[in-house]
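I have a structure here, written as structure tokens, and I will follow up with some questions on it.
The other protein chains are all here in position, but one chain of the complex has been omitted.
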Amino acid sequence: MRYLPLTEADRQAMLAAIGVVGVDDLFKDVPVPARRDAPVDLPFHAGEMAVEHRLTALAQKNLSAGCAPFFIGAGVYRHHIPAAVDALIQRGEFLTSYTPYQPEVSQGTLQYLFEFQSQVALLTGMDVANASMYDGATATAEAAAMACRVTKRAHILLSGDLHPHYRSVTATALQYSGLDVEALPPDPLGSEDLIGRIGPDTACVVVQNPGFFGRLRDATALAAACHAAGALLVMAVAEPVSLGLVKAPGDMDADIVVAEGQSIGNPMAFGGPGLGLFATRDKYVRQMPGRLVGQTVDGDGRRGWVLTLSTREQHIRREKATSNICTNSGLCALAFTIHLSLLGEAGFRRLARLNHAHAVMLAEKLAPLKGVRLLSQTFFNEFAVALPKSAAEVVEALARRGVLGGVPVSRFYPSYPELDGVLLLAATETTAEADMDALADALREVL
Amino acid sequence: MAETSRGLMLEEPLIFEQDSPGLCGVDLPEPPLVIDRLGGLERQEAIGLPGLSEPAVVRHYTRLSQKNVGIDSVFYPLGSCTMKHNPRINEKLARLPGLADIHPFQPASTVQGALELIDLTAHWLKTLTGMPAIAMSPAAGAHGEFCGLMTIRAALEDRREKRLRILVPESAHGTNPASAAACGFTVDPIPATARGRVDLAAMKAKLGGDVAGLMLTNPNTCGLFEDEILEIAEAVHQAGGYFYCDGANYNAIVGRVRVADLGVDVMHINLHKTFSTPHGGGGPGAGPTVLSAALAPFAPLPAVVHDDRGFRLVEHAAQSGAKPCGRLKGYHGQFGVFVRALAYMMSMGADGLRQASSDAVLSANYLLAELASELTPSFAGPCMHEALFDDRFLKDTGVTTLDFAKAMIDEGFHPMTMYFPLVVHGALLMEPTETESKDTLDRFIASLRGLARRAKGGAAASFKAAPVHTPRRRLDETAAARTPVLRWRR
Partner (left out) sequence: MSKTYFTSEHEWIDVEGEIGTVGITDYAQHALGDVVFVELPALGKTVAKGTETAVVESVKAASEVFSPASGEIVATNDAIVSQPGLVNEACESTAWFFKLRLSNPAELNGLMDRPAYEDFVKGLE
């Protein structure tokens, strides 16, 4: 067993030093009926070759995105990850360290988290960001709860253009908190009236930009209406690459911004792990959940970094903490930070323009097809189309032709038959024009 | 920055301080010309990101890594965190395109291997614990706690019983009361005995018709097995409550004790502790949560099911035939972490996992026995996978637990967990795991004995000055909190 360094002689010597005969003596506090004398009914240990063989066989049963024309988004996006990102995050000093509780031997982690916080604040146009959350969905729930703490109000209004998983996670997480989560019906056309539903007990309105159905919104007027009513505007961003081209939430006067950071530096990995981004205004920082890194000096007066404002957190405030979160997504945050550092201002801007241009090209190729109606008049790299038949069936038929052709909205909203024909399609910098043509050809056959 | 690097004492400015405007470390094609669909919502101002070439970025993050320690570089006995070896085969397999480059919303027919992998990981965890059901989606330990309490709350609602009080030992990790509060429960602390275990009589006295259940870490945060656990479980059940076991310390008993045999209703498992997935500087983790038959119907969605057409996902309550408590996380859980944990479980096997628990407990007891002469153990052994000491051995030396920990850094070790659990004064919680050789343990023991003798010998000043062999001396946390600087500004 290659991971276990103790020899049988070591074990005997250690048992002797402890003063017991066998290891079983060390488990004497386990009640007799609960002790197991033999291994459970699972395979015994295996070498690297055998494990690799078994898991590679499972991997080969999947159609990976690189092997097919690929147009799926809906909150998880396929982007090219520069090779340097993955090489650097596998350095053992990053990979095998833990939360930087001992700052003197964790300056590497602390400094990259400080850089990460700075990048997230810049991207979102906000004052301050934390060191990450689990994912965009859980960050949204945390933001809604935070808005209720800030405003001392209980009504949370969720847009119908917010990602359905963000909606359901928020509703689930807060269902026993005494808060009132109102989720508006799915809104593919941008017709909902959020301002009219803000009431005296509204803590926040939660919108997404670009919307789940693709549409871009300028939330400036909504923010003003929220503030006039004493409520906060929470803006979710499911595709952070959009922040290289689309007006920042901070420039629309959002109070809290949450985002899914996977798009930058992290593989899709079947949807997890993700990377929750969380940013807000300076004045709300003490109500913020999650870890924060701050700048300070050491005993010799040299600049360094530490975890700070910890009294918000569970290990000090316990049941009064701003959140129960402990572990976050440190390594995913590192991948995000390295990818964004490689891109820089010029590269990130170009990446965003490339995504948008590919999506526009895709829309232009599909819009003329008989039966395809573009629902999103504005969009970034993903848009919704209405089809004359079940989008779920269309997607299955496309898959049989080797094309991963988007996400049917019915997968999220099975009880809304009017959405059966709605299909979400995404294009990124990885989408080749030949792939777009393959989708158009396949759609012609299927529709 | 005035600081300059000398040899391997690296001074590294922030990435923002290395800006060469216009440089880019990624070559991307010029975007095709299109008529934009932004509706006038274009971002106008510069974002403020620095420009660097690829080699500059690689050097920057390589140099940052050299200011860190990890399990790869040092013995890291951080109690309660289970810093064990992170095998690299796990990393290699998690990067296979068929596992990394797949999307959660691909048609099920194109991700049969991924769904089977989730199902297989679930099978291993259910078999090891003996529990009949599992929720795979929680993202970390605290999220698993939340999941477990959410299922308890949902089950109580289903029984139409208003039980809002949760019993939590004083020694519990801070996430326990925080998770309970997030589920709308009130936390009622229960005291410990002089033996470091739940005071059974005191706990029984607190049981009643308003008690939803008990949250108990086992082995507990003092590193001890709760030897009255069967009586505890029975009392909670008789009072109509559920028994939540915090599985943070499951590493001690894998393959030697089945959780189901302890009367547990629900327990989360930290894959990033017990099953070797990397801690990554603080995540990502995963907290799959095993459930008893009583709580299984309330597990959150999604779930992977298997029938004659293959594997598929249940994503909506109406399709589930159960009473799910909702959805806790986007998509289908920490899939990339499952791949790593499954690779580890397969590598170790039923026999190796049992041996790992045995070795972890053996190593902790070895530390406890060998350090008892110079340090002060809080409780009599045997312990489980971690050895707990308090600061009585430092009494009147002028050296605190914090000073002692900082001095350990100069000896080449990552410190143990300090000041946790709270029930012990100046706690020093050491978890060697099964990863360390006897040579390493012996070197550690000799080093700690030496430090303890030095402290008792009146060397307080040198402890206060520690660490010195680090990129930075002790950092001013008071200044950081009084005047927070949380981001770079031009």
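Residue numbering begins at 1 within each chain, and the chains themselves are lettered A and B in the order written.
One rule holds for everything that comes next: a contact is a pair of C-beta atoms (placed from the backbone, for glycine too) under 8 Å apart; a residue touches a chain by one contact, two chains touch by 3 or more.
Worth saying up front: this structure is predicted, and the values here are computed from it rather than measured.
When the omitted chain is restored, the residue from A:T220, A:S310, A:S390 or A:T430 that touches it is A:S310. In the complete assembly, the contact with the undisplayed chain comes from B:A481, out of B:V34, B:A108 or B:A481.
On the side of chain B, the interface with the absent chain consists of residues 419, 477-478, 481-482, using the contact rule stated above.
Listed for chain A, the residues touching the missing chain in the whole complex are 286, 308, 310-311, 316-317.
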